[in-house]
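All protein chains but one are shown at their positions in the complex.
Take a look at subunit A:
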């Protein structure tokens, strides 16, 4: 049994398809493993389930190796395709999948509580936000950029008792640049993925009556809010890398703010007061470069098409009730 679990023939090979011969009996599609012909059902099930556990423990250690593999893969690609900036990079995405992906299962301490932060799964496919955000960007943004923040915050806080990623934000500045940049990066991206939805779904969502009233009160109107938001996100207004947010304040006002790099309004000392984001937009170049290149303004104006206003309304209700930041997965 152990032989079968570790045998190379039956291990995951990423993008390379496992040959499904007529003799294959049971297959774990996710793990792309099949039991050989003649294996009994019970033995096979044990092997396939066991392999999942082995994989998940392994995978946490491979984060760092991903970086180099992708870089090398890309340079191989660089003679083969021109116009690599476009989102039409099927070959590149295949190569991306050839590198091992981090598991989404956290390590378990003996008490069963997670001891490290995890990269939360997207609730939609990489291509789901097209044409407004392309699939390659989503894949890199989530699997590389966000994953790196997760790996780095885990490294930075190794051996320390785990603090929920939301609770880490308040004192992030005092905790030092590793926590500020990576803890901030993890929270910001986890927040970002969940406030978006595929365009068909997004267009069916709308702000709650309470949120709409607040927007009208503090911005004049919904469209005035969008104009102000886009202006705040413009390259001349938010220079370099950062995020634009709409936040609830302790006084129950709505405020539009920008923060640099991976800072966010939850961090004491970043803005004049701590505030609770209900909507946020990543304007780092990696968030839009493959599809929009230097045209950040087009990215920003297109982005409204994937905003899930039901979620934003939930965020608003939560922030208003608790005067606290919205919890995120991870």
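Rule of thumb we're sticking to: a residue touches a chain if its C-beta (ideal position, glycine included) is under 8 Å from a C-beta of that chain, and two chains touch if they have at least 3 such contacts; residues count from 1.
Following the convention adopted for this analysis, contacts and distances are computed from a predicted model.
**Q** Given that one chain of this complex has been left out, which of "Par-6 partitioning defective 6 homolog beta (C. elegans)", "cysteine desulfurase", "Aspartate aminotransferase" or "Superoxide dismutase" is its protein name according to UniProt?
**A** The chain we cannot see is, by its UniProt record, "Superoxide dismutase".
**Q** Decide which residue listed in A:116, A:241 or A:305 touches the omitted chain of the complex.
**A** For the chain that is not drawn, the touching residue is A:241.
**Q** Would you indicate which residue among A:290, A:306 or A:326 is in contact with the undisplayed chain?
**A** A:290
**Q** Considering the whole complex rather than only what is displayed, give the residues of subunit A touching the chain that is not shown.
**A** 67-68, 70-72, 74-75, 78-79, 82-85, 140, 144-145, 148, 177, 181, 235-236, 239-242, 260-262, 284-286, 289-290, 293-294
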